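So that we are looking at the same thing, I have put the structure below in structure tokens.
Removed: one protein chain of the complex. Kept in place: all other protein chains.
Read from first to last, the chains carry the letters A, B and C; within each, the first residue is number 1.
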Amino acid sequence: MTSDIQEQLRQTCRRLLEEEKVDVVIGYGQSTADGPAYPVFITAPQDVDRLVWNDRCFNNLTAYLTRDEVKSLGKPAIVVKGCDDRALVVLEQESQINRDEIVVIGVACEGVGEPRAAKCAACDVHMPRTADETLGEVPNGPADLEAAYAELDAFMAQSPEERMAYWRGEFERCVKCYACREVCPMCYCNRCIVDKNRPTVIDTSAHVKGNLAWHVTRAFHQAGRCVGCDECTRVCPAGINLRLLNLSLARAADKHFDYRAGMDKEAAPVIGAYREEDKEDFIL
Amino acid sequence: MSETNGFEPKIVAYVCNWCTYLGADLAGTNRLEYPPNVRIIRLPCTGRIDFNLVIKAFEMGADAVLVSGCHPGDCHYTAGNYHARRRWILFRELLDTLGIDMNRIHFAWISAAEGKKFQETITEITEKTRALGPYEAYRQLCEASS
Amino acid sequence: MDQVTEAAKGFPGVRCVANYKYICSDPGQAIIRERIEAEKLEGVVVASCSPHMHLKTFRAAAEAAGLNPYLVEMANIREQCSWVHHDKEKATAKAIELIRLSVAKVLRNRPLDAIRVPLTKRVLIVGGGVAGIQAALDVANAGFAVVLVERDPSIGGKMAGLSETFPTLDCSQCILTPRMVEVGQHPNITLHTYSEVEAVDGFVGNFEVTVRKKARFVDMDKCTGCGDCWTKCPSKKTPSEFDYGLANRTAIYVPFPQAVPARPVIDKDACIKLTKDKCGVCQKLCQPDAINFDDQDQLVTEEVGAVIVATGYQLYSIGQDQDEAFLSGYGEYGYGRYKDVINGLQFERIVSASGPTNGEIQRPSDAAEPKTVVFLSCVGSRDNAKGLSYCSKICCMYTAKHAMLYKHKVHDGEAHVFYMDIRAGGKNYEEFVRRAIEQDGAIYHRGRVSKITQENGKLIVRGADTLAGKPVTVEADLVVLASAIRPAAGVLELARKLKLGYDAFGFLSESHPKLRPVETNTAGVFVCGACQAPKDIPEAVAQASAAASKVLIMFSQSELTRDPEVANVNELTCAACYACLRSCPYGAIEEAEIRDRKGNLIKHTARVNPGLCMGCGTCVAVCPSKSVDLEGFSEQQIYEMVKNLV
Partner (left out) sequence: MSQTLSHEDLLKLVDGCLGQGKVVAGPTLVKPDLCAYAALRASDQLVLKDFIHPANSIKGFFFPRHEPICVYRLNGNDVELEDVDPPKTEQIIIGVRPCDAAALPILDHVFNWDYADKFYNERRENTTVVTLACTDYDDNCFCTSVGLGPAAEKGSDAMLLPLGDGGYEVRCFTDKGKALFEGKTTPSDKTGSASEGPARKIDVKWIEEALEDDYENPAWKTISLRCLGCGACAYNCPTCHCFDIVDEGDAAGGLRVKNWDSCQFGQFTVHASGHNPRANQGQRQRQRIQHKFRIYPEKFNEILCTGCGACTRNCPVALGVLNTLEALRAAAAPDTSEVG
């Protein structure tokens, strides 16, 4: 199955490059079969065989679309999974990309990782939704949001004190390498607030206080934008479960505004819109 | 009223210039007394009040934070408070997930005519916070960071 | 205070501290000016009252001393400290902290220059009653363009329906219609009748107003106003709004003969063609072919620099059903049940020479001449229990006028007046009331009426005479109720569109009851006439001219200056996600491009239009990289304060 997709993928990309429909293909490569897949940038038809597709293709490649180094290569084709595809929608909503200037190659995804990544458990976007060309076929699961938030529910069952203690432990390990930020398609600011010091809104030090402030900021800046690709969580060298924070905001947007990031390009973004009837039972 | 051996809670209030700040002024004009524990930071509109300010207040040792502005429909800037409310709805869930003590973050609509409500709100929050005691969890976290 | 002064001396950046009891007074301001010059100060903090009280004052003082006014901040140690905390010690400690915060802030203030914005020298006037007409003519005659929007098919308002006006008894229409015609023909006035304000955008000097021109079904350009249509219209059973239901009108109609514009309009609910797709007589008869049954509402936008609201009043609706729960309705007076119980405006039509009875006093039920008429004042007014707490102000006068006019026409008739007090403040007003009583023999009973019933063709009015201290019962043929004045329907919707304040009764709020009587809290929007409070014609007209003069003062400037405390974008770090643009309540942020000399695109960025920005700062809060900031409340200023909370 995946091997057929891989073959179709190579053919498609060869065609696109030969017909000069695109200048570069942003896809996955792999040095050794059991090694991790990693992003590759194919500019010549004869190199398309370096492209792979398998369940080790973790990266959300859409993060590259907003990078100057990659933009300078010309018009891209990009390989996306269903969850990555949602990022494209947000990036378009936020005027970061022009879909006419990008060829999106969607690949049917049964899930990544062995064992499967947490995000895949309740995935309802096995098939990319906005791709120009889609390879393979996997039935989309139902939007089982209960399952999606199960991990969060379990966590929230603890007392606030326990939760605080948990995060304190997590944040004590954070070294502020910003892998979570750099790998995220939504963190495309060319100057992050944490890199600004007039004023210093967030302590740059990687101590608990500064790390809490940083992770609150990172997470909240994702409110209504995070598409749940979980790359931040996967790449964290300290193994901090950022997914929980993202989930809490995703669920809030879902619960209160019936909104899921990257599902509907036309939907009014959560931040930047409002309804007069928005809930306010918590306001004195 | 408090048994917490002279603990005086530190309360930071981020308020909008046109409703709550004027409400506080009215409380003054009417000589409505309330505890002196609150420090008011005047911003033009709740729309301007960023979540980072709440975090910063706690870092500065606040035991409770109040964010307050115009009632829906009354915003001097027509919609700033609606946008703010949206962010609060989301932000509260994040803080809750982080285990931040939700009894220490308060949101209120207080209009320019509600001097009484301002007095009552500040009094209530101060006493509630006095009862909770200092926000040790956050202070420890800050001390661990020096 | 000394303690505070001492403490303040120690704050970082503080050069000098002065302590004066009345710092806002002239000598107080002199101290500020003197210190600024003597010490070459780069910032000033005044610790006194609320900035809402005197920030402008102190900024002006600083400017006078050559310091940029935006380098002045205040610490509110009165309203928000000394006045609310009795514990002297703690209050003092708090005052010291508040001053420290303001000092911290002012250290980060930047000199700012007022923003200059272009000014559209065109005024929108909402409401074509006597106030609107007066304001329109004043502005238009001063040479500026006016857009007059009237909800009804004709201008004229309530005054057009009045008979004669107190205290001079000159004919209302005789004095009003020439002004109406002048409005209709004035080259500087654009008239939108049968129209309503749909939406208002923009800000002082640059409003964009959308006007809904309701479908008239008559082409105003083709129509000559010949009248063939309304004389021949077979649908004749619609109660006339102008005659308050005392007469009927046709489906295609002009509200009254002197209407401006003198062009008919089709009532689509009454028209047989539009309701049943039959008839169409008017269309067949219409020589110039002006009838258009397919007519639709049209939206037109008007650019104006100022707005005058003159939407006038309506009468307290007597009867059972009320729009406000706190109004009782005075069902006991039988209005609506008894044909011969009417309100003041209806009586105006009955005595009006141009009215349904051509000025003959006839009662509605059987057109008989009433021999006994009872006038009740304060129906709804000054009645906390069942009505409105305020005095409607004009009723005493027009009731006296009604009694007088009645007696002039029915010499052998009896005019009884039940009143609470007679309020006749005004030039020749008291004399006028005395005339009604002494010369024309109106019978005044000081007391209220409890009930009106009908027995064999008579209206039994049961009341009390509190002076005589005995009950009074009058068998009347006609009862006229002086019902309370309320703001016109729909004024609240308009108020919201214009961001105007209003009181518990819906009267629009002026920005200062004494010194800014026609201004509102929305810059560039003015009020006049009964929409602000009940008032009679001379007052409404005077206020209208006042509003007009305020507009003219504005229009005498070549451009407007605005408060520079607005947002600005750091275009270098802006990631152009446009979260700010999406959340700006004023549409003050636009997408922009930065290009190099050769015109190659370097990057996209958000950009603030300082003319539109009102400085709410919502953009700052939603900007992830804080690439947009707000002058006067900048990130640095606020965080400097927060850092001083320790």
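One rule holds in what follows: contacts are C-beta pairs under 8 Å (C-beta built on N, C-alpha and C of every residue); 3 or more make two chains touch, one makes a residue touch a chain.
Note that the coordinates shown come from a computational prediction; the quantities given were computed from them, not determined experimentally.
Of the candidate positions A:R10, A:R129 or A:H207, contact with the hidden chain is made by A:H207. Contact with the chain not shown here comes from a single listed residue; of A:R14, A:R86, A:K119 or A:K176, that residue is A:K176. Contact between chain C and the unshown chain involves residues 10-13, 100, 104, 572, 643-646. On the side of chain A, the interface with the absent chain consists of residues 29, 31-32, 35-44, 46-47, 59, 63-64, 68-70, 73, 173, 175-179, 181-183, 190-191, 195, 197, 200, 203-207, 210, 231, 234-235, 237-239, using the contact rule stated above.
Here is the rule we go by: only the chains that are shown with their structure count from here on.
Per-chain CA centroids place chain A at a distance of 53 Å from chain C.
Between the CA-based centres of chain A and chain B the separation comes to 35 Å, rounded to the whole angstrom.
Shown for chain C are the residues that touch two or more other chains, namely 583, 622, 639, 643.
The multi-chain contact residues of chain B, meaning those touching 2 or more other chains, are 51, 56, 73, 79, 83, 87.
Residues 10, 12, 21-22, 24-29, 31-36, 39-45, 47-51, 53, 56-57, 60-62, 73, 75-80, 83-84, 87, 119 of chain B are the ones touching chain C in the complex.
Of all the residues in chain A, the ones that touch chain B in their complex are 152, 155-156, 160-168, 172, 193, 201-203, 205, 207-210, 212-213, 216-217, 219-220, 223-224, 244-245, 248-249, 251-253, 256-257, 270-276, 278-280, 282-284. For chain A in complex with chain C, the residues that touch the partner chain are 94-96, 188-193, 196, 198-201, 221, 269, 271-273.
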